[in-house]
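The complex appears here without one of its protein chains, the remainder shown in place.
Going by the order they are written in, the chains are A and B; count residues from 1 in each one.
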Amino acid sequence: MSYLQKLRETTPLIHNLTNEVVMNFTANGLYAIGAAPVMSKALDEVSDMATITNGVLLNIGTLTSSDVEAMFLAGKAANKKGIPVVLDPVAAGATSYRLETCHKLLEELDITAIRGNAGEIAALIGDEQWASRGVDARGNGDVVSLAQKAAATFRTLIVLTGETDVIASEDETVVCRNGTPLLGSVTGTGCLFSSVLTAFLTLEGPAIEKATEAIRTYTVASEMAAEHPQVKGPGTLHPYFLDALYAITPEDVEKRLVR
Amino acid sequence: MSYLQKLRETTPLIHNLTNEVVMNFTANGLYAIGAAPVMSKALDEVSDMATITNGVLLNIGTLTSSDVEAMFLAGKAANKKGIPVVLDPVAAGATSYRLETCHKLLEELDITAIRGNAGEIAALIGDEQWASRGVDARGNGDVVSLAQKAAATFRTLIVLTGETDVIASEDETVVCRNGTPLLGSVTGTGCLFSSVLTAFLTLEGPAIEKATEAIRTYTVASEMAAEHPQVKGPGTLHPYFLDALYAITPEDVEKRLVR
Partner (left out) sequence: MSYLQKLRETTPLIHNLTNEVVMNFTANGLYAIGAAPVMSKALDEVSDMATITNGVLLNIGTLTSSDVEAMFLAGKAANKKGIPVVLDPVAAGATSYRLETCHKLLEELDITAIRGNAGEIAALIGDEQWASRGVDARGNGDVVSLAQKAAATFRTLIVLTGETDVIASEDETVVCRNGTPLLGSVTGTGCLFSSVLTAFLTLEGPAIEKATEAIRTYTVASEMAAEHPQVKGPGTLHPYFLDALYAITPEDVEKRLVR
């Protein structure tokens, strides 16, 4: 059975400590693919949430000092329970506050995977060949070696997304090439993917396999949406992409896979 | 004249102290049906808002200690002015923080109605037959007796929504059966309904009648959207549901009513 089918059978509940810009899209995307969201950054309850949730997503997109505290509490509760914790280092290179927060989270928590674009992953390892500008990535480095270097540095799974997607563990690398460029014009598509990745990582099986199926499912769904006759831009892509996440089957993924 | 028509004539202004996930959807939904939103949780102004608003919605979806304080201030100002206050106890059973906050709000404020799913209403009255899991409800109890028990316990109107919707006051019960299951795949449709209910409750007339028309209008609109040829999943349901709330007439409701 595919991981996608397993996900839909278990409907993992993901605790998203994420930015205010993408909360609605993230919740709708998790429901669409077959998982379920909960969102709370309240210091009074973030630890307790781990008792009912199956995975935790930490996204630093709009960070306050209280949010950072909540992330440590939620992350530690998740580590204690043994459920996955995914870090999305949004615009990590934009300010020293973001970069330092990411490094602290990586030091003090057991992070299952880091999902970011090339600029963000480069910022984390201090690679200046890649320039981070706001939340978008620019640069021409070799994304495969970048992901591998980050995997070695942080000894965790790196899921680097962009035109080419790279999944790198300390001893294995997978490259994926599906997707539509239009997805980059919809805000939060990277953030939502980090939550979807967290949902896949809650399942039984090798992390790199689950991450690979997650990225393939997500990018193939984006292609299906982009080809819908009603979709002419980022505004219409949004609802049809959620529909595609809802409808996509393992067969769709298999059929459209770019090898 | 229907309550829907009266609502559109008076365009009640609803002060929503609601969660960050559903703010945009709530604002758009209130505009669509013919009401208007204002959203503020600032301690410096929540009491003052009551001077211009017609009803208050308290939704605990993403709660902080400052938000709780704001809810008491806004609720007390609304009680003093004599305008309706509706409580949406999102995921009340998920953490003790949520449950205790709900109980405090119910003790210290005059709550006009509680709108929740079966799991949430059960959590409020301590009924363990129903299990709450995150924001979704599970269980097989009798929703009618659950709503009636809650109405008797809190001496207020209970609007329990789900596959079957139950509206219960201390001495009257109405059961409604319209709607589409797809609505449950769009985040915030319960939350938005709580705001729409608040808008209906601002009108003159018996509370149970207004709540009944609110739920019928909302669920029939969801059916109209789900039947639209463009709607194939939760992504497309979202915009077409807002269009249906905008276009729906009392005749549409009458024609489709499941008795």
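Please note the rule applied: contacts are C-beta pairs under 8 Å (C-beta built on N, C-alpha and C of every residue); 3 or more make two chains touch, one makes a residue touch a chain.
What you are looking at is a predicted structure, and each value in this text was computed from that prediction instead of being measured.
Considering A:186, A:211, A:224 or A:253, the position touching the chain not shown turns out to be A:186 (whole complex).
Considering the whole complex, the residue from B:49, B:87, B:123 or B:253 that touches the absent chain is B:49. Against the chain not displayed here, subunit B makes contact via residues 13, 20, 23-24, 27-28, 31-32, 36-45, 48-49, 52-53, 66, 230, 238-247. One chain of the complex is left out; on subunit A, the residues touching it are 19-22, 24-25, 61-65, 91, 94-98, 133-136, 185-188, 230, 232-236, 238-239.
As a convention for this text, only the chains that are shown with their structure count from here on.
Separation between the centroids of subunit A and subunit B, computed from CA atoms only, is 32 Å.
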